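Omission of a single protein chain aside, the complex is shown with its protein chains in their original locations.
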Amino acid sequence: MAILEIKDLVVGYGAFPVLHGIDFVVEEGEVCVLLGLNGAGKTTTVTTIAGLLRPTSGQVLFEGSPLGRKPPSSRVKSGISLSPEGRRVFPRMTVGQNLKLGAWSQRRSPALVKRQMKLVLDYFPRLAEREHQIAGTLSGGEQQMLAVARAMMSNPKLLIIDEASLGLSPTLARVVWEATARIASDGTTVLMVEQNAGALPFADRALVMEKGTLIRTAVGEDVKNLDVRAAYLGA
Amino acid sequence: MTMMITRKFQAVALAAAITLTVPACGQKSGVASQVVVGGVPGQVAADGSIVPGTTAADGSAVGVPGATGGVTGGTPTGGGSTTGGGSTTGGSKTTPSGTGGGGEAPPATAPRSGGGDTTGVTDTTIKVGIHAPVTGAAAIPQQSFEKAVGVYFDMVNKKGGINGRKVEVKFEDDQFRPDTARARCKKFAEQDKVFLIIGGAGADQIDACARYAASASVPYLSAGVHETRPGQAPLSSLSTYFALSLTYEQQTPLLARTYKASYNGQKVAVITADNDSLDNFHGKAVGAIKAAAGSNLAYERRIPKNTTSDAPGIAGEICRSGAKAVVWNASPSSLLNVAKVLTCKVGFIGPGLTNGLNIVAEVGCDNIANARFYSPFPGMDVMRRNAEFVNAYKASNGGSAPDDLGAAIYGVESLVGMILAATGKDLSRESFMATIGKVKQFNNGIYPPTNFSSRFGGTAMHLLRADCSKSEFVTEKVNVRP
Amino acid sequence: MSAPTSPSSEAPDATLDLPTVEEELWSAPEDAESERFRPSRAGWFARGALWAVLAWFVLAFPVNFLSPFTLGVSDVSAASEAAIFAIVGLSLNVLLGYAGQISLGHQAFVGIGAFTSAYVVVNLDLAFWFAVAVASTLGLVQAAVLGAISLRLTGLYFALVTLAFGSFAQQTIFAIPKLTGGEGGKEAPRPALFDSDYRYYFLCLAFLAVVLFLDWRLTRSKAGRALMALRENPRVASSYGINVKAYTLIAFAVSGLFAGLAGALMAHHDEVIVAQKFGFNLALLFVLMTVVGGLRSRSGVVIGSAFFALLGSGHLLELLEPLTTNVFRFSLHDFLTGTIGLPIEFVALVVGPILLLLTITKYPGGIGQQIAPIREWMLGHRFDIHAGKVKEVEVDDVRA
Partner (left out) sequence: MNLPLYEQLAIALTAGVLRGAVYALVALGIVLVFRGSGVFNFAQAEFGTTGLFAAYWALTVQGWSYPVSFAFGMAVAIALGLLTERLVIHPLRDSSRVTLLVGTAGVALAAIGLQFWLFNETLVMSMPKIHDGYFTTPWGAIVTMQELITLGVLAGGAALLALFFRSPSGLAIQAAQQERVASELVGISVRRVSMLTWGIAAALGGLAGILAGPYLTFSAGFLSFGAVGSLLPGFMAAVLAGMRSMPGAVAGGLLVGAIEQLSSLEVFAESIPGAGAMILFVFLLVVLLVRPQGIFVGRAVTA
């Protein structure tokens, strides 16, 4: 069953449409990578899914029901969590506090929060060592891990990661992707936005966007055969 | 003025009854125009409502000024022992013009109106301006004031006016600011063209307006305030100014006497606001108290005009000085602020015109219990028995009961009305002011009798005491002379 | 906005047919199209007629010349006060609108100007004109000193410094009886020639005209353009080599100059000037009238300031009263003082903040924006209802 379904989504800033009607699905349990160059409309797509932007027309269905005009907070509650572009950790708080806030939607059961924190830190052992460090003083890679970890704290069904590899060394990017793959294998559906085709090996599904439209979709074995260069060139 | 209620705010705005000034405007505010058609024709003697105590203390019949022979006898009288009959008043030998009967003859030596300044006077009307603070730093409650203004003239107009002229009262709010007071008085003089101006309250406003009025040759009357201001000519030198009650300086012997009578041998403090207009008073008060108390004068101090955050410090110093009595001349809110934080028991004694004193008693009791203040008008315990006042007040205000502001304004209006009546038919500013100087005594039974041998015509004050069981100031003694 | 690199921009005629900075800001879409637009003969006539009405209203109406109404000395005195408030508004506009600094102690600048002028005339026995010059200069110096200090702080802290300065002036400086005449106030006589309120009104108008001209010159000078550039984009502007601090300091100095001048005029307008007048509320009222007038719009600020001066003194309601009673059969005065129990004195205090909040949240251009279409039309442009649209009441700290 498709956990996420996008139907003819049109989104614009003011009078300028950025997405010109895109359709795709993400199946439960898979890792889906949304590829495209700068300005292709990837971030617009995922921030709309998270509820930060309102679509001009079209629909986002989560677990079969339309999300409509639900605010981000209730989308988190129902299981969609976004690790935003540029990380956006809370800079003057500790790693631990950042994570606690990630579980804001679960805050009524401290025990649950504690368990989730342990679970999440298992994916990112480097963060576990730095639980009391101020987030603003972490390195770029660590901040990215923290952003993903924080998003995981709400125990989401669908984890969306926007540009995890941006500004990271290839090695560090790999560490993040691998952690993501483990998260997915533990049952959380993952939607990754990437400019970097290096993420493709981890994907069960790949979508390629250009100028606000979806130009190519590949599933399963086809992902490995996807000619990225051709995809980027729109061939 | 002793009793200045201070709020720290300076209102942005100006006058209350402004619409009056627009000729095209049909609406008049309630306070202002008191022209009433009808009433008893003929002259009105300003009699009939003499408070018993006053008359007795004074010992003289009311000096009915002007040509008042044919007094209409219908004026209700309060207390029963007043001069009710027309003949009593009319025949009084203190009547300056001494003209019985017709009432048409002008005072013998008064200038003919033909030669005088008759601004604000027509054959049928006299225009009078009153200014007082109803908004601003030390406002008197607006409704209280609006109810009070014009009560007396309203009554007189119903009876046919003064020498056949109805008195039209214009009221302006001076916002408790001297600059505004001056501007309002300028408006009275130059735009509204009133005959004379009455200062309702506020020493510095009265000072500012009086100085302007002198420059514009407009008669200006108010209760007595300070006599001098540093760097300025004394008020006594102003050619058109008249104080209708004792000045602060003139009251210093009274304060010393009150101290001696109630607190003799006990320590005493003198506290005066640091308004420079009170410099002279402070010096004289300290001198008088020192003469009476000697080394028992334990503490003297000038305090900020708006005593707020300084109040605890001042209160602490009063208590440490061991004073049992405090001679106080500063704003009532300062008094309340200091009294509120006093940790010792003291008795306050003060001079002055005490507009709105009862409100202070209401708010400040028990902290100011038995405080004694001098006042140009008696307490409401006396004024409530003054049937003419009570009836006039109720008639003008839809039956509501009078307060002490009503009494204060009524007192000053009736005194002015009395002088106007005494001046006679030939009313000009010159004849009006000449009458003040010539008539030996005006006694309206509310203010103590006047005697204008100088600009300061007061001869006595009433002594009021804060009675906390009644939450108001009651009359302890009338007509106390220095 | 281009950086002021051309040295010729200081020359008076070099910029003659360019739109002023203000116009550029307010009416972006005009330019080429309206340069070509020439009103028809009827259009010129209509514009001329409106100008004539405006001139009549400002110059003739207050002094009962060619007027069906009769205004008294007190009314024309209120008009003088409106002109003085307009100068204060323009002063604050330089600070708030051009330099992006909020002053919560502007009443102190005005007050110090007022008492200085009174002191020079009364105690030093010098001429009124000299006193005005001294008051203005002192205002300039004060503002420059405070400005120099504030340049080391961020914008919000400057608000605190002015607030503290205002309370210091009010409680300490204005409590010196030698300077302020104590509670009873300080006399401030007018020069013999302008003793009449009618003449004094024209004197105030003349000073207002001078201030308007100086303000106009400022916005077209190198400093003014630099400040505008700073507002548009501080980083770009400073990368062009604009000396941010120097120009901000100039704005402070000019603002102080205007405030001192307004203070002097206020003193001699009131003839007795008291310290009580210069409280914190006046400072807030100044901010309010300038923002509601419309920052960076000279005409808007003048109208806004005059509006609040007349509203405060009750004369505006008085002027409107015949209209409301005769046309709408409704007495605004009775409604306010009777029905809802709001004394005329407090109308400005209650209505003003509401207008302020509406302005900054809904109509950031203030009155200046509302009248922009008419003003542009009167200046010979095509009537455009959208002229002068502003999105936000930009009062950023230019140094932020």
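Order of writing sets the labels: A, B and C. Residues in every chain begin at 1.
Quick note on the criterion: a contact is a pair of C-beta atoms (placed from the backbone, for glycine too) under 8 Å apart; a residue touches a chain by one contact, two chains touch by 3 or more.
Every value quoted in this text rests on a predicted model; they were computed, and no experiment measured them.
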| item | value |
| --- | --- |
| Interface partners of the hidden chain - shown chains only, full complex considered | A, B, C |
| Selected from B:180, B:333, B:414 or B:441 as touching the chain missing from the view | B:333 |
| Given C:73, C:90 or C:104, the one touching the chain that is not displayed | C:104 |
| Listed residues C:110, C:267 or C:284, member touching the removed chain | C:284 |
| Contacting the left-out chain in the complete assembly, out of C:83, C:332, C:349 or C:367 | C:349 |
| Touching residues (missing chain, whole complex) on subunit C | 96, 100-102, 104, 149, 152-153, 155-157, 159-161, 163-165, 167-168, 170-172, 175-176, 279-281, 284-285, 287-288, 291, 341-343, 346, 349-350, 352-354, 356-357, 360-361, 392-397, 400 |
| Where the missing chain touches subunit B, by residue | 5, 7-9, 11, 135, 139-144, 299, 304, 308-313, 315-317, 319-321, 332-333, 336-337, 340-341, 343, 356, 359-360, 363-364 |
| Chain not shown, touching residues in subunit A | 50, 52, 71-74, 76-77, 81-82, 84, 88-94, 97, 100-105, 107, 134, 150-151, 153-154 |
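By definition in this document, only the chains that are shown with their structure count from here on.
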| item | value |
| --- | --- |
| Central chain of the complex, centres being mean CA coordinates | C |
| Longest centre-to-centre distance from subunit B, chain (CA-based) | A |
| Chain pair whose interface holds the most contacting C-beta pairs | B-C |
| Between subunit C and subunit A, distance of the C-alpha-averaged centres to the nearest whole Å | 54 |
| Sequence positions of subunit B contacting 2 or more other chains | none |
| Shared-contact residues (touching 2 or more other chains) in subunit C | none |
| In the complex with subunit B, residue positions of subunit C that touch it | 69-70, 72-75, 77-78, 177, 181-185, 270-274, 276-279, 281-282, 285, 308, 311-315, 317-319, 321-322, 325-326, 331, 333-334, 337, 343-349 |
| Parts of subunit B lying in touch with subunit C, wherever the complex brings them together | 8-16, 18-19, 21-27, 29, 134-137, 142, 173, 175-179, 182-183, 186-187, 190-192, 204, 207-208, 229-232, 273, 275-277, 305 |
